[in-house]
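Take a look at this one; I'll ask things after.
Only a single protein chain was left out; the remaining protein chains are all shown in position.
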Amino acid sequence: MSPDAPTTEAPLFEARDLVKRFRSRGTVVQAVNGVSLRIPRGRTVGLVGESGSGKSTVARLALRLLDPTSGQVTFDGVDLLRASRGQMQALRRRMQIVFQDPLGSLNPRMRVLDAVGEPLAVHRIAKGSARVDRVVELLERVGLRSSDLYRFSHQFSGGQAQRIGIARALATDPDLIVCDEAVSALDVSVQAQMLNLLKRLQSELGLSYLFIAHDLNVVRYMADEVCVMYLGQIVERGDGDTLFADPRHPYTGMLVSALPEFAPERADGRARRAVPRGEPASPSSPPPGCRFHPRCPKAMQRCREEAPALHGVADGRAAACHLFDAGREASAR
Amino acid sequence: MIGYTLRRLGYGVVVMCLVTVFVFVIMRLVPGDAVSLQLQDTGVSKEAADALRGEFGLDDPVWVQLGEWLAGAVQGDLGTSFYNKEPVIDLFLARVPVTVQLGLLAMLVGTALGLTVGIIAAVTRGSVTDSALRVFAVAFLSVPNFVIALLLLTAFALWFAWSPPLVYAQPTEDFTSWAQQMAIPVFALGTGGMAAVARLTRSSMLESLGSDYIRTVRAKGVRERTVVLKHSLRNSTIAVLTLLGLELATVLGGTVIIERMFGLPGTGQLIYQAVLDRDYPVVVACTIFYAALFVITIILIDLLYALVDPRIRTGKALS
Partner (left out) sequence: MTEKLTLTGTRPVSPAPRPPRGAALRRGLKALRVFMRSQPLGAAALLLICFFVLVALLAPWISPFDPLEQFRRDILEPPSGTYPFGTDDLGRDVLSRTIHGARTSLIVGVTTTGVSLVLGTMIGVTSGYFGRGLDLVVQRVMDAVQAVPGIVLLLFIAVVLGPSVRNTIIALTVVITPSFNRIARAETLRVRQEPYVEAARATGARAPRILALHVLPNMLASVLTLGSLIFAGVIIAESALSFLGIGAPPPTPSWGLMLSEGVRYVERAPWLIIVPSVALSIAVFSFNLLGDALRDHLDPRLHRSATDRVTGLWWGRRMLSRLAPSLVRATEQNVSTGGAAGGAPRPSEPPR
């Protein structure tokens, strides 16, 4: 089944052809260029890419913290971009975000009670002792204690602060949580605890995640489906384990082979991929044709002229690369 | 760079227009005017007063007055004083030299003293000399310049039974008298700048003396004197120039009070008297002149920074 084919169940979240351009002093930066995503209920979609690939912009577009230049975002069947203020406010209850910088995303002048209880106050869910009880419950659920209630963020470690961030995101009983590099700033040992916490919460509460990270291992561990982004576009999409075991797009290949502990254990025994050269082009002046071609070891003349579309390359897999055009008819349909 | 310059100039024009409107509106919003002040105790009839107002154009609406003033200003005509009926521009130009002398000398003295003190403090950092400086810098910044002037006056009067001459003499006519009269005002106005310059010089030199490139210069075996005076000090120039630009406003403000104290016929004295007399044309011209000087200084500072730091003019560093 192609990922573009309609599924039987409507996804919780869907984005179509998101485009976001930023204008700054005469130059236009194309942060996101035609990204489509769908997140089924209770599942995790991962988004990987280098810094500057537009991952975080996608996160903000998904929650309408930014308005897209064009495209469509639907949440549980509601068009976010056409939602009224009231509707949007109601929807914000159901979609939350956990940020990269755990300490930075907590107001240094707020006690934990007020930080975690803020969504409860904003949406008038609980106040007074009911709010305190609810916050205590949230803290305990993420592995903190009720004695932390009146402490300030600077009294916590990064990992603990991120637990507070997660508790805050859970406060309104959301359906979708966007994790924007939520574990990137943490030590590796703490990362693992945090990932397990997120997994446990998912199974207990039936959450859906949009999980954004630059660390392939983390994304592979968390995500059911993985999307690889390069310069504002999704270049490959597929099931997490198979995507990394058998990358199709040269860029994914490059990311995988850059992983020291991952590359040697590749099971298929294929020769090591040539590692692409250079650094990503600036999103304000992307190269013509395929955006990856200046760095691609397999670039052809066609890559310089024509941008490849994302299309199915195997079961549940899609890639945006001219290399697979020949097999397109066969594998996609 | 040209684009940036034009943008800054445009900004200056906008601010100056606002200043002009602002001044005119306040002037006319308040009760009382030159005519009622002039005729206060003379018992002149209301009709005669109205006729006078008509003559001065005070009975026109504010925007008409504003428009006429602007039209005149473009041609170099800043109006006529209500009092002695002289063109404002002449009154003004007659007094500019004194203020310029006073301001320039004060800034020169302040900068020279400040640089010296600052360099000494930087070179002797950590010593008693240095820590004494910090307290003295704040102390000097804290004594208002008119108080310094008063204290100096008192000291000279008590200890030397001397006080400066009260009538201003042109330096070309009677240099001794001029120097005697200017000495205290110049010093009083210069101290604030001195303290500020000293502090700034010290800290920016300390910063550069600890930097990698100075270490490289030292490693090459350059004499310490050269390191300090040539390499380190040069690095502080921009900061000090900025400070001096900002200091200009303080010094100009100070001239108002100091000129009055010492009977110096400068623009500060002119504006003070004009404000007391509600001599609108003079007040407007002086205020706008002072504001223009300040805006031009700010723009020059901005351009200076842009020249040094290319990120500023493309707007990438400062949001």
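Order as written gives the chain letters A and B; numbering starts at 1 within each chain.
In this section, contacts are C-beta pairs under 8 Å (C-beta built on N, C-alpha and C of every residue); 3 or more make two chains touch, one makes a residue touch a chain.
Since we're looking at a predicted model, the values are computed, not measured.
Considering the whole complex, the residue from B:115, B:133 or B:295 that touches the absent chain is B:295. Touch with the chain that is not drawn comes from one residue among A:31, A:45, A:58 or A:170, which is A:170. Here the missing chain is touched by one residue of B:51, B:70 or B:151, and it is B:151.
Annotation for subunit B: contacts to the undisplayed chain at residues 14-16, 18-19, 22-23, 26-27, 30, 134-135, 137-139, 141-144, 146-147, 150-151, 153-154, 157-158, 161, 163, 192-193, 196, 199-200, 203-204, 206-207, 239, 242-243, 245-247, 249-250, 252-254, 256-257, 260-261, 271-272, 275-276, 278, 283, 286-287, 290-291, 294-295, 298, 301-302, 305, 318-319.
Touching the omitted chain from subunit A are residues 63, 65, 76, 89, 92-94, 96-97, 99-101, 104-110, 114, 118-119, 122-123, 129, 132-138, 140-141, 143, 146-147, 149-150, 152, 154-157, 159-160, 165, 168, 170, 172-173, 175, 189-190, 193, 204-206.
As a working rule, only the chains that are shown with their structure count from here on.
If each chain is reduced to the centroid of its CA atoms, subunit A and subunit B end up 57 Å from each other.
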